[in-house]
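The other protein chains are all here in position, but one chain of the complex has been omitted.
And then subunit A:
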Amino acid sequence: MVMSKKWSTAIILVLLTALITACGSSSNKTTPSDNSGQQTETSAPKDGGNLIIGVGADPVILNPNYAGDRVSLTIDQSLYAPLFQVNNGKKTYYLADSLTASEDSMTYTLKLKSGLTWHDGQPLTADDVVFTINSILDEKQNSMFRGNLMIGGKPIEAKKIDDLTVEFKMPQAAPAFEATLVQLTPIPKHIFENEANIEKSTKNNTPVGSGPFKFKEYKTGEYVTLERFDNYFGGKPHLDSVTYRIAKDTNAANLALQNGELNINYVSPQDAPTIQGTGNFDLMPYSEGRLSYILINEKSDLGVLNKKEVRQALGYALNREELITAAYLSPEYADPAHSFLTPDTLFHTNDVATFDNDAAKAKELFQQAGVTKLRFVVKSGDKTQESIALYVQQKLKEVGVAVEIQSIDASALNSKVYGGTSTDFDLTVAGYIMGFDPDAYSILFTTDNSSNYSHYSNKQVDELFQKGAGEADAAKRGELYTQAQQLVAEDAAIYPIAYTKTIVAVDKRYGGVEEAVLKPVVIFEDLSKIYLK
């Protein structure tokens, strides 16, 4: 009786699935609904329309001084105009008209465009820039970017020269300051100047920015809608409004994309063929300036991962191209990485030492060090991390090393890997986006620095980073960072896998994507250029 019930349940399930699949295949012939992304033949820019962009969570805070999550940064990009942007080596000025550095890199002068206004019509001036810098530096205001404005333990100084000019004084030569300033976005002084705690201010719930779109409505858990800002200094945006629709479940987001309820969304390599198959979207893979790598914990209680020969052995056991295919399905979505600097970073070179494809050498080095087992922690449910770990497990088995894969939830993994004290794991998959100046990477590779999650230490590398940070001469800086890349690669401090790409699906009815410029983390640099065809 019990068996028959189980069988009946199984049969019904199969029938249910078959019915739905049958409905699916039969309805393939139906025409898409009005909002499902039909192609139009005209492509001339026209004004009007709404764009719906899918985001994976609620924004944490709509204030660029405190936003660190991808969703807030994406929305802030449309709400708040930056001073300038650097994308793939190309600098574009937005609020700023120019930025000039003194020869000794001790003073930077920023000129603002004239006639700038905030969304509420108030003028945007040097006062706002100085206020923004000072509020970040104010410890009581608790901005997570304060450390970026401290150079050699001392704060930078921002001084208003006139309404359109700000002078930044460095406590010491700081050739990387431009890469710090590019991350800063002015916030309005007239809104926040009397706030004791800007982070917790209710004024963040109705943000007043200077970007192409102004705040209209936020329904928690549902969407954030912005509407066109007609006085945008870069010209009136084409679209009437932009809505960031929250879709927390990836499967549901993909279905919403197919149903035309989203016009733009990130897509994983695994889902790309399905979305492409609808014929309604252009898939755009683009570099995020991100390195994906295998993190090797030198603090591991195995006691051997601090030997570079063992770390090199890991590289010898693997084949980077195979690994990329296993993890990212296609080389189209990831470029093989050798250097810790990403290709968009100044002085990047991929011409550094690599340890690949030599199983015999790997076996010999592992045997010499007595390594027979390694623990690989991955974030549970993360298909890419799991694929990488499985590949490593298979390849290391061939050289006599057993890999135990430990799948743990994101919070536990973050605490274990990035907490800095765990000795009970050996390998994991990590990644970073650090910006275009190599100085930013010192936090990852210099001895005992806070984000040096591998616990790598090489005095020469420390020295090179230190010199690079204060070297005003670009050619000399280049030499220093090239040497640093060589040393880190020779030490096999990490196993760089790939400079990964992000895939964005864009509804074919929308144009101006090239002018809007695809940008790491925030999708588009300037959404004012997007239009409905």
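Here is the rule we use: contacts are C-beta pairs under 8 Å (C-beta built on N, C-alpha and C of every residue); 3 or more make two chains touch, one makes a residue touch a chain; residues count from 1.
As a working rule, contacts and distances are computed from a predicted model.
Undergrad: Leaving aside the chains you can see, what is the UniProt protein name of the one that's missing? Options: "Binding-protein-dependent transport systems inner membrane component", "Cytochrome d ubiquinol oxidase subunit II", "2-oxoisovalerate dehydrogenase subunit alpha" or "ABC transporter permease".
TA: "ABC transporter permease"
Undergrad: Sort through A:Ile246, A:Leu518 or A:Leu532 and give me the one touching the missing partner chain.
TA: Of the candidates A:Ile246, A:Leu518 or A:Leu532, A:Ile246 is in touch with the missing chain.
Undergrad: In the whole complex, not just what's shown, which of A:Pro207, A:Gly435, A:Gly468 or A:Gly511 touches the removed chain?
TA: A:Gly435
Undergrad: Which candidate, A:Ser451, A:Gln466 or A:Gln483, sits in contact with the chain we can't see?
TA: A:Ser451
Undergrad: Check each of A:Gly68, A:Gly89, A:Pro123 or A:Gly235 against the chain that is not shown and name the one that touches it.
TA: A:Gly68
Undergrad: Mind pulling the subunit A residues that touch the left-out chain?
TA: 5, 8-9, 12-13, 16-17, 20, 23-24, 27, 30, 32-33, 36, 50, 52, 57-58, 60-61, 68-69, 139, 142-148, 150, 199-200, 219-223, 225, 243, 245-249, 251-253, 255-256, 258-259, 261, 408-412, 414-416, 418-419, 432, 434-435, 440, 443-444, 449-451, 453
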